[in-house]
Structures are given as structure tokens and as C-alpha cells.
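I'd like to ask some things about the structure below.
Left out: one protein chain. Kept in place: all the others.
We call the chains A, B and C, going by the order they appear; numbering starts again at 1 in every chain.
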Amino acid sequence: SEFEYVRKFEDWDALAPSNWIVVRIDGRGFSKFSKRQNFSKPNDRRAIDLMNAAAVEVVKQFTDIVVAYGQSDEYSFVLHEDCQLFERRAAKLATSISTAFSVEYCMQWDKYFPGQILERPFPTFDGRCVLYPKKKILRDYLSWRQADCHVNNLYNTTFWNMVKGNPVTDTPAMTPTEAELALKGTFSKDKHEILFQKFKLNYDKEDEIWKKGSVVYRKFEDKQSVKEPTSENQPPQSRNERGTEQGKKKPLSRTQMEKERKRKQKARVVVEHIDIIKDNFWQENPWILE
Amino acid sequence: SEFEYVRKFEDWDALAPSNWIVVRIDGRGFSKFSKRQNFSKPNDRRAIDLMNAAAVEVVKQFTDIVVAYGQSDEYSFVLHEDCQLFERRAAKLATSISTAFSVEYCMQWDKYFPGQILERPFPTFDGRCVLYPKKKILRDYLSWRQADCHVNNLYNTTFWNMVKGNPVTDTPAMTPTEAELALKGTFSKDKHEILFQKFKLNYDKEDEIWKKGSVVYRKFEDKQSVKEPTSENQPPQSRNERGTEQGKKKPLSRTQMEKERKRKQKARVVVEHIDIIKDNFWQENPWILE
Amino acid sequence: SEFEYVRKFEDWDALAPSNWIVVRIDGRGFSKFSKRQNFSKPNDRRAIDLMNAAAVEVVKQFTDIVVAYGQSDEYSFVLHEDCQLFERRAAKLATSISTAFSVEYCMQWDKYFPGQILERPFPTFDGRCVLYPKKKILRDYLSWRQADCHVNNLYNTTFWNMVKGNPVTDTPAMTPTEAELALKGTFSKDKHEILFQKFKLNYDKEDEIWKKGSVVYRKFEDKQSVKEPTSENQPPQSRNERGTEQGKKKPLSRTQMEKERKRKQKARVVVEHIDIIKDNFWQENPWILE
Partner (left out) sequence: SEFEYVRKFEDWDALAPSNWIVVRIDGRGFSKFSKRQNFSKPNDRRAIDLMNAAAVEVVKQFTDIVVAYGQSDEYSFVLHEDCQLFERRAAKLATSISTAFSVEYCMQWDKYFPGQILERPFPTFDGRCVLYPKKKILRDYLSWRQADCHVNNLYNTTFWNMVKGNPVTDTPAMTPTEAELALKGTFSKDKHEILFQKFKLNYDKEDEIWKKGSVVYRKFEDKQSVKEPTSENQPPQSRNERGTEQGKKKPLSRTQMEKERKRKQKARVVVEHIDIIKDNFWQENPWILE
């Protein structure tokens, strides 16, 4: 029709090739929402279990997601650097993942908060795409989120203990403002000390789920690498097909890709509360970033 | 921390100022979903009522939306050209609106499809931002969607009638492929003719909701313009404050903006099935694009 | 070849349609360059004549430029909102115009600075594209540059007079630092006053070239509008051709466009030192922004 020219105003927002794509989603206004829903402080197990349950479904649905990391009201979904989902269109990726997550969160709410009614405004999550050009920098991104989790959790644990107070050690309850003031300028070890002395709490023994956050990924029983089929079971490729993607890495054929997708869909998706800053996790699961 | 440098990889995606922003959302894989859920053909009233119910909630929640238009599995939300929501950040706008819509759709599902269970993958909607630099072009955008609604509906109505067949006029049922073939190359008036001759159906008398789609907007009782408080009730402004926004238009003060938001929140949000291609609607509701 | 995949890393940088495009170029390191070449202070006539001569050639070469405005070491070239040059690709536009300008500046140097050798680093100009969605905002852009010219010139004129001093009125020469300090916080009328009292200089009588900068545009003898051929001499157009561009404005046929380009190439390009903030200039030359 005569109006179709308006189509030209849409810009093509494909993300640069050969970059790891992180879609980070974050709860909108969760300070308020967590209060309204009486989340326990500093951490609410039901809330975090619900986040993780939603993330697991998203990872299952989007086989291009290679790993996800979550804490508080946020989750980061990592798409492989060669991912072609939606032709790498940024808005498609960000909205598809954040709507899937938001819907899962709301639909599973009853299971984790039974009898607690979800009222408007319903919880939703904003989302964005961020590109990381190298594996190393992607890992630094994930380390950033996990370090943030740790720092916040130590702070929040100390803060809320101070606000509650501890009669056993004659530690009076503080107002939030007082606690905030008291913690200003303290270092990590000071907080450990306060927790230990005043609240008889050994922070190192706190649950890993709070200290490390949650890592979601596919567990393959056969441990076979995802992206590197052995050369035996590969059809010979013509020169034209070679190297069409980053470097000389051979792209998978359509059949292989479909097979790969099936394999991923069958894989168990696990949630673990482990360190992803050090090399260990990555060495034990080398195919994740392969 | 030493990892914070990864922050720099996020780009600032603010949309160009003084452009109308359309956030168009569209159901992901609704061809399949509508079959799975047995939507009636060509149009399912429950489905469209649910779309509209979700849109109304989105419009209520985002007071920056000045008007919305929906049809089939899509909705276009128009944000004012001076909108500052999320500092006009594209990903924030697209994901906030598409998650809000998706969640509403799923949470209200039971009301419109009682007893019909919603299974995974849950319905979600992708979203994108498109910029329109002038009022005229924005109107052409909306006209494009409404013309599309009309053309598709005429086609679908004819198509599904042909597939059903009509014993009264000795019109045998066709296979979808046959109907498609038969309609190839036909013009609008040919389809009108087929509907009338073979199916005794006067297309012009079909429900407006199918022919026009749905327009959602705020109805103000007092008809006072939204963006143009009369000069009497306005405080004098210093030279510095003048014209900081597009042209010399005076920006609203914080108090005025808050008042305006309240006024919008109180306004009734209506759904109408009317023509928005011609000038009529816009002349009767001039404040929408003011 | 197997390497061709690298092509995909180039992004398509077409500018949004129906926006006025300004390419602003600015001399790189002209503070240093103007000193090295002993430009007179505050203004050097040869330097500004050279800028204008270069701009005239650029306007002649790029018929999509509708008007240009220059002052100091900068020039803004305005391309029509419907301009299709280089398919509106930002890098092509910015680099083509800034290289053309830079080369003209260097090649014409000898004519304006005879005997004064141009040594490395040769003068060059950076460039950028900026989009303005409405005529009004484009005019505000040009007003911004001209107001900047005026403010800077008044300051510079006062500053350099103070640095020179005036024995007639017993005004001793100041150091640059002293002059800067003395002018801090002064208003426009204070500077007028200083110039008049201490330097016997009526600022209003200064050359317009310094107060207003330079406006470059095509002067049509026949005053016929550029973009709106009268309907008589236009072939009838099919519905399809209508409205393919912004609004319902009829696009020119290929032959008309070629004719239009020829007409522009023949037109005289003029340099004027006049006000473009008020409406006068635009009313007298309405076709410029049509």
C-alpha cells in the first residue's frame, strides 16, 4: 500500500558477528516489589528459587544459551559468539528472552509463593544485549556479576543483622540509617568480624546460594564437546563452505545443527552455586565456551 | 572491582530526541500457538479480547503511551515524541513494554479461555522500537497497520469461507491449497464478490473489530489538552528554561508533569474499532498527538 | 574467497529517513595552526575567505547541499531531509564532504596566503553527521551556530583589544590572563561598553562577516521552487508511485531529478553575511528548506 514506506524507518539492529552476547535481565522496581510481597531479608529462598526455576525454563527453551548466571533480581544469559538466533537482531533477542523469563516468573509464582496473590503491577524484567569480543572478557563479565553478588550479600547480611540486633551479645537493634552509617567505610574483613563477634555468625559457612549466586547450564552425560564433532563423523566440505564463519572454524551443516539442538534439548539443565571466577569450573566444563 | 571495566561494553542506546517512538510487539509463533489453542478461524473473539485487555493494562501502566493500535497477534504502542521514559533507552522501552504485555496476556488467559490450559512454551511477544520524525509519518505508520488489518481480514474471511464451502450455493469445500490458488491475483472487489455470491455475506457488514482492528487511548472527560496548559495557570519561566526541548515549546515543570501523570492515570482507557486512516479520529482527539 | 566473510563485520550505517542531515566539519588543531601561520587576531580575513572559497566548491560539487553556514574553523553543510546521496550512509557522507573541504582548503591555500608555505601536518577537518527531524529544529541548529559566532566574536574582539591596549584612552595592554580575568562574568552589554569607552569601537559597526559568519547557498535567477515543480509540467503518477517518500509528497522522476541537478549546477553559489536566526532570510528563500 501507499503507506508501506514507513517500513524503511525500522533499522536493522543485528549485533556484530563473533562476539559473545549477554542478555542481562533485571527485575523492574524489585525494591518495592520485594517489600510488597514480604520477601525475607536479606535473602528470600522462595524468591531465589523462583528466579532459578524461571531461568531453567529459559535455558531449556533457548538452546543458543550456553550458560546463565543469576543473583538477586537479575539473570545473565550467555549466547554463543557464533549464535545466529534471530539473525542476531538485538531487539528480538532482548525481548524474546526477557518476555520468556517474565512470563515464567509470573506463571510459576503460585508454586513458590502459594496463597500469596500476585497483583498489578505484575513483576517484569527489563533486558539488554551486551557484546563481549573475547572469551576472556566474557569470563570477566561473569566474574563481575559474581563478585557483585558476594559483596552485596556480605553487606546485606551484616546490615540486616545489625538492624535486628542480637540480645545474646548485648547488641542493640539499629535503625537502617544507623546501620548504614556504621558500615560506611568498612572493609570485607571488618564485616566478617562484626558478624562473628556480635552475631556469632561465621560468614564462610553461610549457604553457597547466597554467597555465589546461581549458575545454570546443560549437563551432558557423554561429555562430548558441543561444537566440535570429531572429524570422522563429518561430511567433507567444499571450499566455499569453509571458513564462512569466524576464522577457519568449520560451520556445522544443517543436519548437524539440528542434531546438536536435539542433543541440547535432551540434556539436563542444572543449577549450581559454585565459583565461576576461578578457572576450575571452566576447565571442568570446557565445552560451554567452545 | 577489577572486573568493572566490562561495564564499558554496554552501549548507550538512547533514541534520537523529538521523534515519535512506536513499540510494536508481535506474538512469537502464533500460527502454531493459535492452532494448538484452537483459535476459531479466521478470527477468534476471545483471542482478540485478550489482546485488547492486555493492551489496556499496558496503556494504563505506561502513561507516556498516547495511543495504541492492535490487530491479529500484534500491538503498536505510540510514545510521545518528547517522551523521556528511561531516558529514551531503546532496550529498556522495548523490553519493559513487551514483558508487561506478555505477562498480562498470560495472567489474563484464564479469564478469556476458561478451562483451557496454557502450556509451555507460554505465549510471548517480541518487541522493537521504531522512530517516526513527524506526526504525518507516524499517522502513515498507523494507517499502514490498519490497512494491513483490512487487507488480511478480507483475504482470511474469503479464504476460510472457501475452505468451509457453502452447500446453499452449491459451493464445494476447497482444500487450503486450492483456496490459496483460487485467490491468487484477485483484487479487493473480486473477494467482495465471491463472499457475496457464494457465501451470501456482505463484507461491509462484518464486525468493525475485524475490519478496523482496535484503537486504545485515554478518554478525557474535560477534553482539556494534555500537553498545553493555558498560559494563565503557568508560572513564568526564565530564559534558560525556555526552549530546552524541541523548538520553543515550553517544557512542563516537575509539578505539572506529576499532575499530568495523575490526570492520565485517572482517565478512562477505551478500546474502539474505528477508522484511524482518515482525519476524523485525529480531529476529534487532537490532544493525542499534541 | 575463503576470507570474504570479513565483509559481514561492516555495519550498514544509513541515517534515518526524513531527517535533515547536517555535516559539520571543524579544523583539527586550529588553535595551534592559526598561531603557526600567524593568523591575525581576533579574525583573519584571508583565513575566512579561504574557508568560504572551500565551502563554495563543496556546495557546487554536492548538489544535495541546500545551504551551508560557516564561522571560525568550522562549516555546517545541510543536506535535504529527503537526500538519497550514498543511500544516506553516514560514513560516506561525512568522509566525502570533509575530504572535499580539506583538499579544497589546502589546494587553495596559496591563493589566500601567497608565499606562505603550508607545511606538515597539513590542515584537515574532522566531520560528523547530525540528524534533525524537523525544519524548526534544523533552523535552531543554524541559529545555535550563528549565535555562537556572535558571542565568540564579541568576546574575542574585546579580549584582543584589551591585550593590545589603547594609548588614546590610556588603556594599558593586558596579559591574556589579565584580560580573561577581567572579562569573567561580564555580559554582552558590558563588552559593548568596554569596546566603546576604552577602544572607541562601536561593535555594531564591525564587519558583518565577523558578527554573522557566512551563509552559502544557491541563488536561482528564476526564483522557481526547487522541489515543487508546478503540477502542469508534471506527468500524472500512478497510485503506487505516490507517497513512497515522507508523507504524500510526490517523489521526482529520474528525468526530473537529473534536470533539477543540472539546474542546481548552473545556479550561482553565493556567500552572504546575514542573519539566519530571524525568519527573514528563510521567507525570502523559501525553496531552501522545501
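The criterion applied here is as follows: a residue touches a chain if its C-beta (ideal position, glycine included) is under 8 Å from a C-beta of that chain, and two chains touch if they have at least 3 such contacts.
Predicted model, so just to flag it, every value in this text is computed and none were measured.
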{"item": "Displayed chains contacted by the hidden chain, counting the whole assembly", "value": "A, B, C"}
{"item": "Identified contact with the non-displayed chain, of B:11, B:190 or B:258", "value": "B:11"}
{"item": "Given C:1, C:177 or C:255, the one touching the chain that is not displayed", "value": "C:1"}
{"item": "Chain C residues touching the omitted chain (full complex)", "value": "1, 3-7, 9-10, 13, 25, 28, 57, 61, 90-92, 94-96, 98-100, 102-104, 106-107, 118, 120-132, 137, 140-141, 143-144, 147-148, 151"}
{"item": "Missing-partner contacts on chain A, residue numbers", "value": "16, 18-19, 131, 133-134, 136-137, 140, 243, 246-247"}
{"item": "For chain B, the residues touching the chain missing from this view", "value": "2-3, 5, 8-9, 11-12, 14, 16-18, 239, 242-246, 248"}
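By definition in this document, only the chains that are shown with their structure count from here on.
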{"item": "Chain centre separation (chain B, chain C; CA means) in Å", "value": "42"}
{"item": "Junction residues of chain B, two or more chains touched", "value": "131, 137, 140"}
